[in-house]
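A short worksheet on the structure shown next.
Apart from one protein chain that is not included, each protein chain of the complex appears where it belongs.
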Amino acid sequence: MSTRPVPPSFAAGAVRVFGLSLGEMLWSRRTVFLLLITGAPVFLALVARIVQGSGVVPLRVNGAAVDGGSIFGMMIWVFFLRFIVPVLGVFYGTALIADEVEDRTLTYLFTRPIRRGAVLVGKYLAYIVSTTLVVLPSVVLVYFLLVPLGQVARTFVAFAADLGLLALGLAAYGALFALVGAALKRPLVSGLVFVFGWEQVALLVPGYLKRFTVAHYVQALVPHAMPSEGVASLLQSVLRDNPPALVCILVLAAVVGAALWLGVKAVESREYVLDQ
Amino acid sequence: MPIHDQGYRRYAGRRRPTGTAWWVIARQQIRTVLSQKRYLILLLLAWVPFVGRVVQIYLAANFQQASFLATSAQLFRGFLDQQGLFVFLLIVGASGAIADDRRANALQVYLSKPLTRVEYIAGKLFAPLAFVLGVTLLPALLLLVVHVAFSGSLTFVVQNLYLLPAIVLYSVVLALVGAFTMVALSSLSKSRRFTALTFTGLFFFTTAMYQALQRITGSRLWALISPRDMLSVIGDAAFRVPGARALPLWAALLGMTVIIALSILVLERRIRGVEVVK
Partner (left out) sequence: MTIVTSEHLSKWYGQVSGLNDVSVSVPSGITGLLGPNGAGKSTFMKLITGQLRPSKGQVRVLGEPIWDNPALFQRIGFCPEQDAFYDRMTGREWVSALAGLHGFDERTAADAAARAIAAVELTEAADRKIGSYSKGMRQRIKLAQAIAHEPELLILDEPLSGMDPLMRRRTVKQIKEWARNGTSVLVSSHILHEIESMTSNILLINNGRIVAEGDVHQIRDLIDEHPHTVSIRTVQAHAVARELLADEGVVSVRFDPGGLVVETARPDAFYARVTDLAASGRFGPIDEITSPDDNLQAVFRYLVKQ
C-alpha cells in the first residue's frame, strides 16, 4: 500500500466503531433479554385487548373501570419509564466498555488510529440505535393494541411525545451509565444503586434533591397521569413539581452531552488492564 | 537398592469414594466467596436483624411493659421476609458460578476429570444454597432456641409445632428456587454481569407483570408468573397467615417445582464438555 489514509477524525472514528458494534449488540444473546422485557408489555396489552374485546369483564385498574388509553398511560409509567428505560440504560450503558474489557477485545479497538473517546461514542450510538429499535416498536404495538382506532387522532400527539421522551430517557440514562462504566471498576452495582436506590429516594424527598435525578426530568415530560399504587407512588405524585418541558429537554440533552464528554475523558485517561 | 528411582510414581494412597467430587467444587466456591471482603460484610450484616429479634424476644420475655413485643408466628415470618434483601444479594453473588467457568473454558477441564455433570452442578449449587440457608433457616431456628432459652419453657414451641416445618419449608423453597435459577442462568452466559442483570431483571419484572395483569384482569392467578408472589403464598400458607391467598398452596408449590425443573433442563443442556459452533 503506497499511500496510507489519513487517520479518521473523532466523528468518523465513532461512526466506524458504531458500524462494528451495532451488529454485535443487535445479534447478541442480550437481545433476547431485551426482547423479553420489551415483549412483556406487548403481551400485557394483548391480554388487555382480549379481555376488553370479550366484554366479559370490563378493564379495571384498582377497581375502577378504565379505557385502553388509560392503561396505555399506566404501562408507559409502570413498565417503560420506571423499569425498561433505566434498566436498559444500566444494562447496556455500563457494559459499553466493560464488556470489551471482560471479553479482552478492547485491545483491538485501542490500538487503532482513532481516539479512545471515539470508541466510547461509537458504542454509545450503537446502544441508542439498538435499544430504540426494540423499545419504540414495542411502545407502538402496545399503543395500537390498547387505544381504539377512534381515539388515535385525539391521543396521537401524546403518543408521539411518549416516543420522544422514551428515546430521550434512553439517551440520558445510557450516557450517564456509559460514564459510570468508563470511570468505575464496578459500574453495575453503582448503576443499580442509582436507579433503584438514589432515584427512588430522591423523588420522595421534598426539595431540590430530585433535580439530581434523570427520572425527575423524564417523568415531567410524560403526558399521562401518574398511577398511584402504593405509598411510594402516592408520595411521588404528591411531591412532584414538574419543570417546563423545554427545561426538561435541555437538561436531559445537557446530561447526555456532559456525561459523554466526561466519559470520553475517563476513557482516554484510564488504563485498562485486561485479564490474561 | 541404594539409589532410589526419582521418576513418576502413581498415587497409591487413599482416595475419596466416587460421588464425593462435588464437595471439592463446593468447597472451592465457598472459599472464593469467603475470601472476598464484601461478601463477608454482607454475611455479617445479614445477621443484624437476628440480633434485633433476639433483643425483641428478650425484652418480651423479661419485661411486662414489652408484652406487645411477644413472640408469635408472625415474628418468624416477618424475620424471614426481612432477610429477603440479603438473600437476593447472596444469590446475585453466585452469578459467576458457571459463567466464569464457561469464560475460562474450564468446563472441558472439569468434565475430563472423574466428575459427572450431576456432581459438577451439585457442587455449584451448594454454595448459594448454603449461604441462603445460613441467613434464613439457621437464624430462624436459632430464634426458636433463643425464645425457649429466654422464656424458660417449651410452651410456645409446643403450641406452635407447625412453626418448625414452616420455617424449614419456606427457607428451603426460597433457597432451592433462588439457587437453581441463578445457576441455570449462569450456565447460559460467559458474563457474570449479564447473568446478574438478567436475574435482577426477571425478578423485578415478573412481579411488575403480575401486578399489572392482576389489575387488568382482576384475577390473582397470574401470580403463577411471579416467583416472588408464589413464595409469598407459600409463606402465608406455611405460617398460617389469615386471609385469602392469590393461589392455592399446591399451585404455588407446583409453580416453584416447574421453575426448578426448567432450571434443571437448562443445566442438562448447557453443561457439556464441548460447545458446537455453527
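The first chain written gets the first letter, and so on, giving A and B; residue counts start at 1 in each chain.
Keep this in mind: a residue touches a chain if its C-beta (ideal position, glycine included) is under 8 Å from a C-beta of that chain, and two chains touch if they have at least 3 such contacts.
Please read these numbers as outputs of a predicted model, since none were measured by experiment.
Novice: Out of A:A48, A:V85, A:I114 or A:L203, point to the residue that touches the absent chain in the complete complex.
Specialist: A:I114
Novice: Hey, which chain A residues sit against the chain that's not shown?
Specialist: Counting over the whole complex, chain A touches the hidden chain at residues 1, 4-8, 12-13, 16-17, 19-20, 23-24, 27-28, 103-105, 107-116, 268, 271-274, 276.
In this section, only the chains that are shown with their structure count from here on.
Novice: With centres defined as the mean C-alpha position, give me the chain A-chain B separation in Å.
Specialist: Those two chain centres are 32 Å apart.
Novice: Looking at the complex, which residues from chain B come into contact with chain A?
Specialist: Residues in contact with chain A: 103, 188-189, 191, 193-194, 196-198, 200-201, 204-205, 208-209, 211-213, 215-218.
Novice: What residues on chain A touch chain B, complex-wise?
Specialist: 29-30, 33, 37, 40, 44, 47-48, 51, 57, 59-62, 71, 74-75, 78-79, 83, 87, 90-91, 94-95, 98-99, 102, 188, 192, 229
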